[in-house]
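Shown here: the complex without one of its protein chains, the others still in place.
Let's turn to chain A:
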Amino acid sequence: MGEFQLHDVRFFRYMPKAIHSIAHETTNRVAVSRSDGSIEIYSINDNWYQEKIICGDAGRSVEAMVWVGQRLFSAGLHGDIIEYGMTKLIPKYAVDSYGGAVWCMAVNNTQSSIAVGSEDGCVRLFEVTEEELSYSRAFKKQEERILSLSWHESGEVLVTGSCDNIRVWDVATGLPTLRIKVERLVRTRETIVWCVAILRDFTIVSGDSLGKTRFWNGKHGTLIQSHHCHKADVLSMCVSKDETLVWTAGVDPKVIRFERVAGKDEGSRATWVRHNVANRHTHDVRALVMTGEYVVSGGVDMTLVAMPVGKLGKPSRNILPFPQRRLVHVAQTARRLLFQYQTRLELWQLGNTTAVSGMPDERLPITQQPVSLLDLKTKNMKQIVCSAVSGCGTWVAYGDVQHVRLFHLPKEEGVKVLQRVRCLPIDLQPAHHMTFTHDASGLVIATNQGAVQFLRVDAVHPILVHTFLPPKSVVHPTTISALTVSSDSQWIAAAHLDCSVHVYNIKARKHQCSLPKHPSPVSAMTFHPTEPWLMVVHASQQFFEYDVSESRYTDWSRNVQRQGLHREWLKRSEVVTQVAYHPANPTQILLQDQRMFCVIDKDKKLPKPGSQFYSRERLMRLDPAVREETRHAFAVCRGYRALLHLSFLEDGAELVAVERPIKAVTDKLPPTLSQKRFGT
């Protein structure tokens, strides 16, 4: 028992994109924008669960983002300021910035207006109204482009940084009150002030392309202090809430912290002292944001790093750049894999081996190599939001921000033509998640309006059977974060971002029940193969098994909750992205996150909270007698970076693990700043 043939698949060449900017929202969420224009929203409270992904577009670039309350605005080099709908996850509208490409954007303290710095050298103010953003006025034009922008706390003063100078503006009149000239190192090369901030006491902090962090007196325009700590440009900066700490980072991937030290005597000036240096990144750091407890940084090396600010407390986190939603779908009967890239899909046939091994961890000789069956590119290079493949491997569907597309791959030999199913029903809404039923007769779609639609799949005439909506008590349905359908095609479960889980009965075409609300959102769900049980895993590492027909928790789940989960399990920093039952032996449940997978055996005893929690490798190395004693329900296999997908194949004797080694990704990055090291 417990022996599987594992297919290690590493030819899913997914390349995540570099981080361009980060914005922090007051409800402890962080919006991270990537170089392809997509924006990911993480919820810090929920273990950095990736709640939403707003897909990018070919013509859209994001240079700066701001949160105004719960609303997200972004602006980029295409010259538009875009507001996004947080439910539908598409741009609501775009407002022209009237000045060409937008380099920087900032919102004032009262969240009433946004200042936008653009290519033509003008700072423009936009009023934030209930419905939309309206243009207010423009400041006096200056010659160079405005590269960085910061509001004073009072909202009356603004400071901008551009090439060779820093200007302090009076917001009421729109005129510059002070101009600080930043010297050039080489006469022909201008010094660019990449980031600027103004503190309460009118101290201006600036980071420029010479690598210097400078502190200026904002009232008189004199230099207080200059620190040359970076070896190359300083690209980003953030200031703590109490304005005693400043972090800077740039092309030189160090994040340096400056602290304000009060002068010794009364009345003497405070100095800014360079503090510690954190070396978490390998490439340029383009964005640096201070949330209350963390300093979040991201850049060309694609990883989001959160460093805690206080001395004690949480360790720093590296969030892997892969999306937490499913990118790989398995057609279990047909042994096919569907890879979802940003703008295309690939369908592969898995390889085979006829050898039967005796030794554990032995590599078997491959008799048949994997074969690529399909390479599908989207129209106009639109980004794919979600995709699905049926169990028999003949139906492939994907959805982008506007449409759902369905394709049929006939099974007959010799006919390798993909047929697109043209007449899809008009009511079909754009999808966030989709999945085929087990017998491929239906396609379940989680729409971007928070509803669930069931489509009967047919090559010629697909019909929208029903649209399931959450019960009336929910006024505004939130985005659906997870969707699953049972294998007997009877139940559909949809989990929303407001932590509610609704179960629908397909045959009866109605809402069956809602699970009790848990404070943390659902990250993965699955139905039992035979029983009407729903296994739900939350972002806080808690999991429950719910009997939907009887609307109560199963006995085993109650047992687990009563005993409590082991500390090691709860301490894990990765969110479980997938859960599945063993098809042949449903007492075994497989949970997978990006670094490990775990098989829980319901028959075995649960680990006691105080005992040792071994991983499988360590367990295997122990003495057999000791192993029997310490063996418990959780069998954890570590050592993956990053594991994108793991699931059973049809008979349950084979597992498919799709891994994207992080080293393969980082090897393709552009070269970093060369630094001289001792001895080389």
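Following the convention adopted for this analysis, a contact is a pair of C-beta atoms (placed from the backbone, for glycine too) under 8 Å apart; a residue touches a chain by one contact, two chains touch by 3 or more; residues count from 1.
Note that contacts and distances are computed from a predicted model.
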{"item": "Identity of the absent chain, which is to be given by its UniProt protein name, from \"Trafficking protein particle complex subunit 2-like protein\", \"Skp1-related protein\", \"Vacuolar cation/proton exchanger\" or \"NOL11 protein\"", "value": "\"NOL11 protein\""}
{"item": "Candidate in contact with the missing chain, chosen from A:T188, A:S268 or A:Q369", "value": "A:Q369"}
{"item": "Residue among A:L6, A:A101 or A:L424 touching the omitted chain", "value": "A:L6"}
{"item": "Contact partner of the left-out chain, one of A:Q111, A:T271, A:T353 or A:T378", "value": "A:T353"}
{"item": "Contacts of chain A with the absent chain, listed as residue ranges", "value": "1-11, 351, 353, 357, 359-366, 369-370, 599, 601, 604, 616, 620, 631, 635, 637, 639, 655"}
